[in-house]
Structure formats: C-alpha cells, structure tokens
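A single protein chain has been omitted; all remaining protein chains appear in their positions.
Chain nomenclature is as follows: A, B and C, assigned in order of appearance, with residue numbering initiated at 1 for each chain independently.
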Amino acid sequence: MRKFLIDTDTASDDAVALIMAHRWPGIRVEAVTVVSGNVPVEQGVKNALYTLEVCNAATPIFIGCSKPILRASSYAHWFHGDDGMGNKNYPEAKSKAQPAHATEVIIDTIKTYPGEITLVTLGPLTNIATALLRAPEIASLVQRCVIMGGAANTVGNVTPAAEYNIWVDPEAAKIVFHSGMQIEMVGWELSRHDAALTAAEIEAITSFGTETARLAMECNKTALDASINIQSAPGLMLPDPVAMAVALDPGIVKRQGKYFVDVEITSELTRGATIVDELGVLHKIPNITVVWSIDVSRWKEHLYTCLRS
Amino acid sequence: MRKFLIDTDTASDDAVALIMAHRWPGIRVEAVTVVSGNVPVEQGVKNALYTLEVCNAATPIFIGCSKPILRASSYAHWFHGDDGMGNKNYPEAKSKAQPAHATEVIIDTIKTYPGEITLVTLGPLTNIATALLRAPEIASLVQRCVIMGGAANTVGNVTPAAEYNIWVDPEAAKIVFHSGMQIEMVGWELSRHDAALTAAEIEAITSFGTETARLAMECNKTALDASINIQSAPGLMLPDPVAMAVALDPGIVKRQGKYFVDVEITSELTRGATIVDELGVLHKIPNITVVWSIDVSRWKEHLYTCLRS
Amino acid sequence: MRKFLIDTDTASDDAVALIMAHRWPGIRVEAVTVVSGNVPVEQGVKNALYTLEVCNAATPIFIGCSKPILRASSYAHWFHGDDGMGNKNYPEAKSKAQPAHATEVIIDTIKTYPGEITLVTLGPLTNIATALLRAPEIASLVQRCVIMGGAANTVGNVTPAAEYNIWVDPEAAKIVFHSGMQIEMVGWELSRHDAALTAAEIEAITSFGTETARLAMECNKTALDASINIQSAPGLMLPDPVAMAVALDPGIVKRQGKYFVDVEITSELTRGATIVDELGVLHKIPNITVVWSIDVSRWKEHLYTCLRS
Partner (left out) sequence: MRKFLIDTDTASDDAVALIMAHRWPGIRVEAVTVVSGNVPVEQGVKNALYTLEVCNAATPIFIGCSKPILRASSYAHWFHGDDGMGNKNYPEAKSKAQPAHATEVIIDTIKTYPGEITLVTLGPLTNIATALLRAPEIASLVQRCVIMGGAANTVGNVTPAAEYNIWVDPEAAKIVFHSGMQIEMVGWELSRHDAALTAAEIEAITSFGTETARLAMECNKTALDASINIQSAPGLMLPDPVAMAVALDPGIVKRQGKYFVDVEITSELTRGATIVDELGVLHKIPNITVVWSIDVSRWKEHLYTCLRS
C-alpha cells in the first residue's frame, strides 16, 4: 500500500480530491490534516469530516493552524461559498476530529514511515511550514510532496501575480519550497482551459448516480459559477483534484522539469508569486519539480473512475 | 508623413530597429534620443551615430540620462558584446550628437507636434520618465507610445521575473506606465520561438548585399550566440525590431488587449516584473495595451523589406 | 552677498523661514522654487507670493513639480490648515509666479553661480531630485545644501519612523542624499522640546508689531494647536525656520558629524526613515552631515531679530 498524508483547507475542490484519494486502489491515507485557507480551519474540519463520511472512510482528521504565519486570514468565500461547500447545508458528520494537532501528526507520521509518505497539500502551506520549523529533519524523510499551488511564470488566480494557496501564506510556501523536500508543484494553470469540466462532463458525472459523484458536482456549483464568471474558464476548474491526480498517477504528467523556484514575500504587488528559473539564468540549485502540462484526457478519466464507485 | 521619436540604448538589435524606421516609407524620424542601458550612454550614442551613417540618415541624435533613476547601471555586455555591437570595431561616425539634452528634446518634440508623435522606446525608460517628471503634460500629447519592454505574465530574460529594459530601471517604467500615455507594450516573448531568425534566414538576409543588411546581421553575432546558448532560442531574437515592426505596422498584431499593468519596484526577486491583470481581478482602470501575439511571417517580411534597400 | 536658493512647499512654517532669509543681512535669495508637499503646488505658490509681498521682497518665484516622483500626493492640511496658512483668508498677492519651471531654474541658477549657491530645502525633495536626474553635474556645484528633513535615528512626526518631507517623496530624498551634494540634514527633532516657542515667546513676538511678526505668528496658529495636541510639544514647533537658522548661521550648531545616511523606500512601515550610521558599523563612505543639536537660545534670538524688522 502507498501511504498518503493529505493537508487540506477543505472546500469544494478539496472534497473531490479527498474522494479520489480514498477511491484509488492501493492507497492508504494515513491522516487528513486541515489548515486555514478557503474557510476557517474549524469549517474546513467539518467539510473534511462530511466528505469522508460520504466516502465511508475512517481516516483520522486533525485540526491545524488557524491563520497564516504572518498574514491575516483571507478566505475564499467568493469562490467556494460561505461554508466552502457551495452553501448546501450539509449535515454535521457523526465523527469528530482527533485531539492531536495537525503539525504533530505531520511530524509523527513522516517519522513513523521514513521515505514512504506521499504528502499531498491542497491548501496554504502553514501546517507543513510549522511542522518544518519544529522538525526540519522531516523534509528528507518524505518520499514525494505534491503541492497544489503556484502559477509557473503565468497569471495567478487571486491576483495577476499569484495563486491563492501560495498568496495566502507566502512565508509558509517559502519555508516549504526551500526545506529540501522532494516537491512537485502543480500550478492552478493545469486546471484551466480544456482541463476544466464542461457542462456536458459535469452532467455525465452526475449521472453516475453515486453518492460521491453527487457530492462532487453539487458542492462545486458555486465554484463553477466563479470559474466561468470571474476567471473566464470554459467550465469547472478543479485544481486540487488535478494535483491529486498527479499524486496518484505521475504518468499523467506530459512535461515537467526541476528548477530553482522562489516565492515572493516582500512586495504586495507580487505577493506569493512563484518565480521559476526556467531558463537557468540564476545558476542556483534546482529545488522544485514544476509540472508544465498533463494529459487532460487521462486526468478526466481518473476523475470519472474515482467518482463512479 | 508619420512622425517618429525613437529612444534607444543603442546596441545590436536597436541598430536593426533604427534601420527599419529609416527605411519604412512615410516615416520621418524627428529625433533619436539615447539612454543608458545595454551600454553606457556615450557608447550608445556612438552606436546610433554609426548606424544612421550606414543608413545615410541625417536624423539628429541626442544624449540622455547616464544612469537609472534609483538603481546602479547594469549593462548587457554579456548579450551584445563590449561595445554593444558585437565587437566589430566599427569606425567612429563623422557626425556628432546634438548639444541639447534628450529629455528636453523629448518634451519639445512632443509639444511641437501635439497628437502626432509615435514614441518608440527600445531601452530602459529613464529618459521618458525624467521628461514626464519635468513635464507630465506630454503624456496626453503623444499619439502612440510603443514600448519594447516587459514580459506579459511570462518568464523574463534577465531574471526569471523580468525583462531587461524594465528591470534596469523599474522606477522609470512605473512612472511611464502610470503617466496616462497611450502605451503598447511589446514584451520580449514576442521575439522568441519562431519569431527568432534561423540560420537560414540570417544567411538569406546577409545575401541581400546591402550595407544595412550586412550591418544588421554582422553586429548581432554576439547576440545570436547569447540567444541560443543563454536563452535557449532557436536563433537570433530581435526584440527591438519586433517592437519597431509593431510601431510601423500595427496590422501585424494578432491579439492584444488593454489591461491594468503595474511594475514591481520593491522586491529584488521580482524587480521589474510587469504584472498584467489579464483576468480583471483587480478591477482597476486599464492603462496599457498588451500585445499577446504577432503575425510572425509578416514581421519577417517587414524586416526583409527594410534591409533589402 | 551670499546667494541662497530656497525650495519650499510653502505653508506656515515655510513662511517664517522665507521671512528670515529675506531679513538676514548679506543674503540675496536668487529664487524661490515651490514644490508639492504640505499643500498642492499652486497653493504653495500663492502662499510664497503672499509671504514675499509682506516682506516687500521681489525675489522671483517659480512653480515646480505637482506630485512626488512615484507616490501619490499627501498634503498636511491636518497640521497647517486647508490653505497651509492657518485658514486666515490672506489676499492674493499682486505679483505672479515666473513662467520658467522650478527644475530648470534650479539647474540654471546653480550653473550660473558654480560653488556659490546655498540651497535650502523646506519641503519634499521632488524638485531637487528631478533637477538632478536631468543634470547630475549640479550636485558638485552647490556650496551647501541645508535640508529640513528627516529624523536622525529618532521618532518621526508623520509616522513613528519618518519625518514628513522625506516620507512624502522618499525616492526623491534617496536621489538627493546619494547625489554627491554637500548636504546638512536638519531633522524635525531639532524643533522639539525647548526649541519650540512657548506661549510667552509667541506673545513676545506678536508684540513686536511688525507685519512679518504678525504674519509669522498668525499663520501658525493651526500648527501651534497641532504641535501641542498631536505631537505633544510644549509649544509651536518650527522645523523650517530652524533649518533656515542653520543655513544663515552655521554657528548655532552645537554638535554635528558626517555619516553614511540612507533613506528607506521599499517598506510601508518604515517608508522615508533616514537611517544614520552613527556607530559606523556599515563602513560606507559618509554622505551627509547630520546636525544633532543646536544652541536653542541663539536660534530663538535669530528668529526674533528677523521678525523685529
């Protein structure tokens, strides 16, 4: 069994990514840790608990940091709805979060399985950075760290310069990016254009009739509107599920490369920009594998497969 | 006759752009003003004088600012050679620069022909910004300002975040970009990929046998090597001539749009980045027309036509 | 005759400084140039014209830059009143500003009298910086440049980190501070504490019965209130007249030294801070003479003498 640890600011697209991880064969999700991001961390925990209940999954869920390292919180209600799940008034899950703190679970899990953990991050990197500050030695013990975050030398989604997850806590991102972890950066741009779900594709998924397909499409209705109206997409963008697909099946990557990547933390204009030295002009040691393109058909096939069961 | 005013840090690709402006029918170049950039401003003046001598052009040339507004000078000898012209030891021109200062000539020329001047900038924007500080009213009197500069939400050439002309004097760029001038931004990326001249195309141009074709290809040999070896281009990139082609024939633009664009001045990592709000998330008033793509065949045809005569 | 050139954002304390320069024996004020600062530049010109009319002085007055180099204007109506002169509805002066632009007058005057000009700046340094960008050679031609501006490693007045004149246009200050000019920095702190005019001293001055004494005390009534209520001073602080007193009589300086001084331009928190390397830890070449203390009795005597006639 491959061992996954998922850190998430659970909102509507995180929910889909969580479902995928729990439906993919051969994966055991050791823990889900929640961080402040799209919604306050307590709401994120509720959303994660509900999602896993729909999945019939008993993965333990842990609450983490309630605000970014240095910045004020900045939620994404405009994209995901007030509750992050499209305001569908989902019931409270029966299970509860575990008592331990997310950062300790991250440290302990990685140390328990040295070299075995695939860490998938779907939110701001506050939990991971805080764990690294306390225990920098975990960086070299992670097998892969797949990050949904950043915009690789392209336009951002929350500002023209930056992607939301990195923008919310750029200091955390800088700590993680320079920690020595084996990182694969899956920028939001990989969920744009033909990677977005069209109306027909959304309908097809809904017709699967499974509980997970229902939840996945229903809770993303607010995100669908925002994708089209605010970010000029041809349909529903699903950045977290795309990153999860890369984590589950690295074979969907068509082009990637390892580069020196840095995160902007001093300027407001470019706050959270992920600067990739793709031409190698800085002559610095590459620290991040940047995913430039994926096989869009396979990404959608993977999504369908996960939501059919 | 259309009236052009060209501001340039004359090095090898500026030389080609100067030739184009002087060979294009129906254009009168009122003045060439020189600024510190690729080379010290005195060397830039020498290069401009020699280039116009080869063109048999009597356009007056004026020396301008010898360093950026707040930053130290940073020449591009690594790209254009020690003299900016590929180290071919070109002779000194017979004519000299005129005594007036470039910034005064810029102010006076624009005021003399209100609404008639096409300002083409091929170097850092120090001269233009200094003129605007002294006489902000000229901004509304320029017909078009075509700027070779920036990288529109894409990788830069001098750093991963920025294009050379903007990076050298980002404060000047910020002043100009927010001055109210009608600006068309032609980023360096428009000279990449198939817009670069292949070995065959360079040979074809050389075979024209004209003095201008000889100079254009000969002085860019250092730039050709740098294009291929440092910036992974398939041939010779010519950013200034591409911008000049847009100035001469706006019809070569395939896609453009007007956006709010800002210039990064506070951070070292992203210094000089040109941030284009292409998704409109900032809800600010558009200030710059950004050129996204050009008709590459027509750009090359225009270049050939200019160098054949 | 000593030759003065005064650059001012004329508000109530500038007015007193202008009077002092015009009453001091052996001084000829070659020109008064006005800059945006406490009030819009057009209002500053009006205030300067009125003040010189009260002085019966025919010094030519020139309008300069209408906004800082990169920042938005930020007037000091809260300190000096809406018109900068305590809202006394002073009549319009009969004379007008001269047609030339302040920056050109600054360049020309300094070049006409190389090594002879004492430049006194009482406002943001936009005019001086713009002149230096156009003609950097004037820096070495100024005899002394006495700057009212900055806070030498002490609390500021407009923010805890910065003094108003430097804060308004920190980029201009940075340009001037590193221009090579012989600069004496007279921080706002030299007008605090016992250098401020007490109620008794204000009454004494008013009782002189001269027009200049009347104007000086009357137009500063708003500034008096702000000194006491906003900046916890024991009376009326007069930064510009203190700097003028240093320019007129360098003998009032009790302690000064030459240091490397830099101006903060990247951060909002410390924008405009004047960082003085008083312990020499940076090992950089000193560029500014910082005035640490003055003979307060002599400063007040000089003020009285100037306002008595």
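Observations on the model:
Please note the rule applied: a residue touches a chain if its C-beta (ideal position, glycine included) is under 8 Å from a C-beta of that chain, and two chains touch if they have at least 3 such contacts.
Keep in mind it's a predicted model, so treat the numbers as computed, not measured.
Here the missing chain is touched by one residue of C:S73, C:Q98, C:Q143 or C:T159, and it is C:T159.
Here one chain is not drawn; of C:A72, C:A200 or C:L279, the residue touching it is C:L279.
Listed by residue number, the positions of chain A touching the unshown chain are 65-67, 69-70, 101, 103-104, 126, 130, 133-136, 171, 174-175, 265-267. Those residues of chain C that touch the chain absent from the view are 153-155, 157-161, 230-232, 262, 264, 266-270, 273, 275-279, 281-282.
Heads up, the rule we're going with is that only the chains that are shown with their structure count from here on.
With each centre defined as the average position of its C-alpha atoms, the distance from chain B to chain C rounds to 41 Å. Residue positions of chain B touching 2 or more other chains: 266-267.
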